[in-house]
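Shown below is the structure under consideration.
For this depiction, one protein chain was excluded, whereas all remaining protein chains were kept in their positions.
Let's look at chain A:
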Amino acid sequence: MSRITRFAARDPGPAARISGFMAHLRDNGLKLGVHETATAMRALSMVEAADPPEARLALKAVCAGSADEAARFDDLFDAYWRNDGRVRQKVVREEAATERQHTRSSQTAEEPQSARRGTTQSPEDGRDDGENATDGTARLIASRARNLMTKDLRELVSPQEIAAAETVARRLAAAIRDRRSRRRRAARKGEVIDFRRTVRLSLATGGEPLALPRRQRPERAVRLTVLCDVSGSMTAYARVFLAFVAGLIRGERTADAYLFHTKLVRITEALRDDDPLRALNRLTLMAEGFGGGSKIAANLDRFAHTYARQFVNGRSVVVVLSDGYDTDPPELMGQALQGLKRRGCRIVWLNPLAGWKGYEPIARGMAAARPHLDLFAPANTLASLAALESELARI
């Protein structure tokens, strides 16, 4: 590959080149405004801008805003300034354009796309899918195999369902409040005296603090973290739960969500997309292996050791949506939940199976899990989730 910059022949000047670079970064998802372009120019004027490594460091300090962006920056820099970027940039644009087309109207655009999708899928897969989706009653579907076939989640969940789930999710999130805030606000009744207002009021009474205004700890929202099991045995309930998860993430800014089957994937970023349909598109790409076997304990353990360290604290409520049908031994389940509990969070387990008690593999796993749970309840429809509001308010 040639390492010569292409714009040498008709160079519009360094300012244009920098703003071109900023546009390139924006195309690749970095959040940069006009202000950053000006800052980048000023930063470059302070270093040897002609020396690529130096310019790279300077631009990195200005443009990268998170660990992820800092890690990607070097590649983006090379892609633009070293002329490797032509192809990549085009691909990104094209993708964005097609996505936009699809989102313009939800109905008409959806049809041809799912039709196209259908041809790439094996026929057995489609039939299997429809069978499970119509089955609403609680029943157990065991699947131990690691199924790496990508199923299309858009066939399972519609944007309308997400909107309905959003309302339920919002109400549930509002039901769980945290009463352990350290910050205090002025209030009519409270345990602590508001000194500032006391002094102010005592001026009128010659220094005698007759009126004693109070301060109180306000109730604040908790952080909801949802771990949704999408293994084969859960396929029948995936529709409800995925809509619920999507609704929750889109309704609550602080919520966090993960899918697991044999692997664990964080889906929060994907679901925050402005367009519900595109969010599902992205989710489909991430749910690789959807419908395969389940390793609940292993995934909970991995969660406790990785994401939980960063995203779960004493103000979190971790909601596990799973039938508890685990291929791992039950002892692991207890250990994993204990590890997670150490983060100071509360754990809620919602199981779609009401009649699991007689079924040994599940009973043992759930028995190991029970001591670590703050709430255990059955739920397999959106209505039953909504009914949990009062239960959740009590934890």
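One rule holds in what follows: contacts are C-beta pairs under 8 Å (C-beta built on N, C-alpha and C of every residue); 3 or more make two chains touch, one makes a residue touch a chain; residues count from 1.
The definition used in the following text is that contacts and distances are computed from a predicted model.
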item	value
Omitted chain (choose from "Spermidine/putrescine transport system permease PotB", "MoxR family ATPase", "Cytochrome P450" or "ABC transporter ATP-binding protein") - UniProt protein name	"MoxR family ATPase"
Residues from chain A at the interface with the omitted partner, ascending	31, 33, 35-36, 39, 42-43, 46-47, 53-54, 57-58, 60-62, 64-67, 69-71, 181-184, 195-196, 198-199, 202-204, 206-207, 209, 305, 310-311, 313, 315
